[in-house]
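All protein chains but one are shown at their positions in the complex.
Going in written order, the chains are labelled A and B, and every chain counts its residues from 1.
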Amino acid sequence: MLARIAHELFWLGRNLVRAEHTARMLDGVFQADLQGRPDDPTGVTLSWPSILAIMGSEQPEEGTVRRDDVLSTLTLDLDNPASVIACTARAREGARTVRDVLSAEMWEAINTTNMGLLEGDLSARLRTGPYSVYQYVKERSALFWGLTSRTMLRDDASAFLRAGGRLESADMILRMLRVALPPDVAEQEPPTAGIEGALESPTGGAAVRDGQALALLQAVGGFQAFRRAVQGPPDALPVGRFLLYEQNYPDSVAASVSYALDVLQRADDSPRTSEPILRLSRLGADLEFRARGGEAGAGALNATCETVQRELALVDGDIAQRYFAGADYQGTLYA
Amino acid sequence: MTEPATVHDPSDYRPTPGYHDEVYLPDGSPRDYARPMAEELERMGPEQLAAAGRRRDAIFMQQGITFDATGEDGPVKDRPFPLDLVPRIMPGEEWTHIKRGLAQRIRALNHFVDDVYHGREIVHAGIVPWNLIVSRSHFARAVHGIRPPGGVYTHVAGCDLVRDEEGWKVLEDNVRTPSGISYVLENRVAMTRLVPSLFQSYRVRPVDHYPQLLLAALRAVAPSTDDEATVVVWTPGPLNSAYFEHAFLARQMGVELVEASDLVVRDDVLYMRTTSGLRRVHSVYRRLDDDYVDPLEFRPESLLGVPGLVRAYRAGTVAVANAFGTGVADDKAIYHYVPEMVKFYLGEEPILDNVKTYLLSDPEQLEYVLPRLDQLVIKPTSESGGKGVFIGPSTPADELEALAEVLKVEPQKWIAQEVVKLSTVPTSDLDGTVAARHVDLRPFAVFGETIKIVPGGLTRVAMREGSMIVNSSQGGGSKDTWVLEDGEDSDRAEPPDVVRQELPALPDMRYGGWSDQEQQQQQTSTERGRAHACPHRA
Partner (left out) sequence: MNFQITFTTGYEYDSVVTDNLNALRVRPATTSSQRVDDFHVRIDPETRLHRHTDYFGTEVIEFGIPKPHESMTIDVRARVVTTQSPYPDEASWEAIGAPAYAEAAGEFLMPTGTEPPDALLEEFDQMARATSPLATLLLLCELIPDRFEYKPGTTYVGSTVEDLIRGGAGVCQDFVHLALILLRRQGIAARYVSGYLWAAPQDGGSDSVEVDTHAWLEALLPASGGRGEPVWVGADPTNRILATESHVKIGHGRFYADVPPVKGVYRGGAEAKLAAAVSMTRLDPTTSARA
């Protein structure tokens, strides 16, 4: 297939997944911010500055980060390429370019999503309660991927669309993990016995990290899956390991890597000499190996995240090199 | 201070004279801790509140957060759970008092259950008559002499509290299978989604860790040497009115939701049937009454249960929450003695009082009550959920006369209580206007290694003016209960030093152009990523 089309599909997948994960993250943090945790030190949850860091946005130089500003910047600001609405708009433009390889229903799903976000007074909706906006994005995203499974031929086109989606998913999870489970918090003593009637809890940095891990887990919608897969409380380390390594959880980094590897192998005529495939395959094996090992603490986990994220960036470059390199983009530039 | 802030129009909201209003003082100005909420309500106005109410119903229907009620035209199925969007706010100090009182009470009740099935010391001490205990319908001879793991019987308790002008009192103890906790959690989530602006000026203590507390307690009492204790939630099935909650708790804890047919006892061990054969069960959170748990020991005609379960329980191979036989402690005639239990078992003064109660099995008290039926509340001793309750002042005279005859024949099955002047909280009507409505409170406690109580609990509210009937099955609604994080709570662990988190430097986001990630800068264009001409990655 055309390198240009493959490239568009790859980024269509990435943009849609990014929009959904951003919505999930904002919703999750908003909930956590209002609800808190029994053991939160006041004001520390997966915080608004953290979100800016996850999205690679700049921190304000002075003053505090206001909830409403972050919500609005990362949701509705068309000028901010990281915002939900900008991701969706890019996805819609990309889909328009490759309309002929998508099913009609997939195209309509994207187009309607985009229109739905642009019309009406979204900022008012955001103020009365951002939940409805994020719920909309999540539902539309699920609709698109459902239609992809149901109506799109499983050919090379679908492989690049899905590979893009899964690699973006892995990247977003890694970003969230790196911020939510910082390495620089001193390891804490196990919880001390509480006074009767009080809530026993770990204290200090460990509590912060546990609180953020739970918020993150709930944001990505993996709480029940975690509960069923893992015995024990949703603390930082088990949650981090679950989101990194659990092959049976569809949105874990390891599952995404396996999936992307699988679809690319089918799309590539000579997978044995394909640099991105070889790299993904090594990464998959590495994750499996690490899953069996077990990290000493959340700090070590964070280092793993960083390594994996670096590898994924290389995979990204390899993919561009191998599959998209022949495409000439000059004609579409209008900057 | 200028005009006292009130809702919409000061003339709209008037605390009912003679009743304690938790938000407004008698002069119509809000109490200090409630002022930010009152002001925000005023800012929102009735239209916004009503609109949020419509969104609430849609979301609840979508999520299946419903219940079955008895309407004027018979049973109504699947109505959205009526959450009132005006929260009930409680200062931290007030909560501390309640929490201590409840923990004390639950410890005493747990002692009592143990005593009833073992030494009967409280009987020998002449405090509670043995005849009263054995005549309770939930007294369980089948578990006589059995002491469950950890000596805990009342793992889950949900006592009903009321507040009048004198303060907080206990109206009822629920230590069988109290329900409502799922609504506490769902209400909080819904509130953050529907009216987030109300939270703006408050730090509200969270409630969503309840499933973790419950799971930890169920694991703590499990007779299992490793951490791999298998916990299940046992539901009577989808036809049960609280099935939503059973499924909710199982999902939140990540454990299996089982029915009787999934369970089997072999030798004296409980198992569940799985696709890979029998799997041992260590801890059961059961949501059905003793009568239906084991046809060999309890109601024989009930084949709903798990034959042999009591044997496994007796052998100590499985923990059951709440323990069999705990119902004897939440009988309304036993309730009368709880303050004395606190003194007897714990050597402490009760922190929370009872509502004044008359035991009709005592001829003198019956004598006193009979001519005053129209001023009292008459309750059957073994029912729950407001079933069979007569509220004297609002019951027709002929019904009271008939009731008097029943009381004379079977006085031991009834108690009488003074009518409590339930406190009020502003509550929104369909059109978004607010008015004073009566409320009670059901906090939820979990007893594993220690007693833990989720801040707040289920506030139930009577939706009709002047009504004191708060049961959801009889048209009552609920409110999110906010316990404020206002500093003063000595029971809480010292807050750790706020950790100033160093944020890691992450690679920049990529947008699908041919960017090198080191060169990609914060973009400001609205254009698609690929519109940005960046050098091809070399």
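Some points to look at:
In the analysis below, contacts are C-beta pairs under 8 Å (C-beta built on N, C-alpha and C of every residue); 3 or more make two chains touch, one makes a residue touch a chain.
This structure is a prediction, so every number in the text was calculated from the model and none was measured.
When the full complex is examined, the chain removed from view is found to touch B. Considering the whole complex, the residue from B:S29, B:S135 or B:T395 that touches the absent chain is B:S135. Listed residues B:P178, B:P211, B:P295 or B:P426: the one in touch with the omitted chain is B:P295.
Of B:R311, B:R437, B:K479 or B:R510, it is B:R311 that touches the chain left out of the display. Here the missing chain is touched by one residue of B:H97, B:R266 or B:K387, and it is B:R266.
Summarising the interface, chain B meets the missing chain with residues 130-131, 134-135, 141-142, 144-145, 264-268, 295-296, 300, 303, 307-308, 311, 314-315.
Please note the rule applied: only the chains that are shown with their structure count from here on.
Rounded to a whole number, the gap between the C-alpha centres of chain A and chain B is 36 angstrom. Within the complex formed with chain A, the residues of chain B that make contact are 48, 51-52, 55, 99-100, 103, 188-189, 192-197, 199, 203-209, 212-213, 216, 227-228, 251-255, 450-453, 485, 491-499, 501-504, 506-512, 514, 517, 522-533, 537. Those residues of chain A that touch chain B in the shared complex are 7, 10-11, 14-15, 18, 30-31, 34-44, 47, 49-50, 53-59, 78-82, 86, 89-90, 93-94, 127-132, 175, 178-179, 182-185, 192, 194-201, 203-205, 207-208, 223-224, 226-234, 302, 306, 309, 313, 316-317, 320-321, 329, 332-335.
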